[in-house]
Each structure stands twice: as structure tokens, then as C-alpha cells.
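Below you will find the structure I want to go over with you.
Complex shown without one protein chain; remaining protein chains in place.
Moving on, here comes chain A:
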Amino acid sequence: MEGWDPNTKSTLTQIPLLSTKAGPRDGAAWTQRLKEEYKALIAYTQMNKSNDNDWFRISAANPEGTRWTGKCWYVHNLLKYEFDLQFDIPVTYPATAPELELPQLDGKTQKMYRGGKICLTVHFKPLWAKNCPRFGIAHALCLGLAPWLAAEIPILVDSGMIKHRDDVSGSSES
């Protein structure tokens, strides 16, 4: 974890760790894992809100909890940029991390795989593998998505690849 900023480190220590090693095909064990996922997500969301650092919404899109959808946003130069966020829980979860997708940014950056899957290979996958099964969705957002947004959104905005929604609607109205 050396090289990570102290803020992320202290946040990470406060997200509850998970203990059940179970994937979506494991029946009751998966339900147990899902409960732990919810607990970690609730704690992380609460923490973000109390620190005035709220930056995502995520909820299960199906009763089995294998598909998740929501939003995430990033503030750059006092403007808020919001994106759809979605991912599936892979069959081999938690041995493999979820592949977080920002479909609206598909094709706009090199740091992305087909279909808007953000690149987690270098900065996150090794951490996930090392901490399996203690890390869950909340950790993936904290250590995978958050640094990706922090690194990529300023570049995408400055290069004009993405525009703030006010600019877009303003130009279309005029």
C-alpha cells in the first residue's frame, strides 16, 4: 500500500472487511457474502457522507445481487461530472474482482477495455488478489474506481473529450 495517499489509506481502514469466501453460484454462502457486501457499502457510504466526500450511488439491479448499477461523479474545477456505473459479479468472485464499467466513457480513453470497463490491472488487481476474500465491492470502488476517476477525468475534461452537461445543453439551446 505504499504510494497511496494517507486519506485513501485511512478511509480503507474504516471500511469493514469481509470474511465469507463465496461467489454467486454458492447458494446460502453467497447470501451471507451479500450481507457483508451491504454492510461494507453502507459503512463506506456513511463515511463518505459524514466526510463530505459523497461520490457514488450503487445498488443491486437484480434480487440475486449479481448485477449492480448506479452513478459516480467527480468534481473538477468546481464542476461536477457524473457517469453511469455498472458491473457484474463474475462467477469466479471473489477470486476475480468485478470489472467496473463506465459505459458513457467507452471509446473516449485508452485506459479502458471494450464496453467501458475501466483498466484496473496495475493499480488495483494485485491488491484485490492479495486481499481475497476480505475486499468487496466497497473496496473496489475505493481503491479501483476512485483513483481511476481522479487520474482520468481531469485529462478527459482538459482535452475536451467530455463536456460538462451545462456546456452541452447551453450550446444546444443557443
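As a convention for this text, a residue touches a chain if its C-beta (ideal position, glycine included) is under 8 Å from a C-beta of that chain, and two chains touch if they have at least 3 such contacts; residues count from 1.
As a convention for this text, contacts and distances are computed from a predicted model.
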### Message
Given that one chain of this complex has been left out, which of "Rab proteins geranylgeranyltransferase component A", "Ribosomal RNA-processing protein 40", "Ubiquitin-like modifier-activating enzyme 5" or "NADH dehydrogenase [ubiquinone] 1 alpha subcomplex subunit 1" is its protein name according to UniProt?
### Response
"Ubiquitin-like modifier-activating enzyme 5"
### Query
Which one touches the absent chain: A:85, A:100, A:119 or A:162?
A:119
### Query
Which of these, A:7, A:59, A:104 or A:159, touches the one chain of the complex that we don't see?
A:59
### Message
Among A:3, A:27 or A:160, which one touches the chain that has been omitted from the display?
### Response
A:3
### Summary
Across the whole complex, the chain not displayed is touched by chain A residues 1-4, 16, 19-21, 24-25, 31, 34-35, 38-39, 41-43, 45-46, 49, 57-60, 64, 66, 70, 86, 88-92, 95-96, 99, 101, 110-115, 119, 121-123, 125-127, 129-130, 132-133, 147-148, 150-152, 155
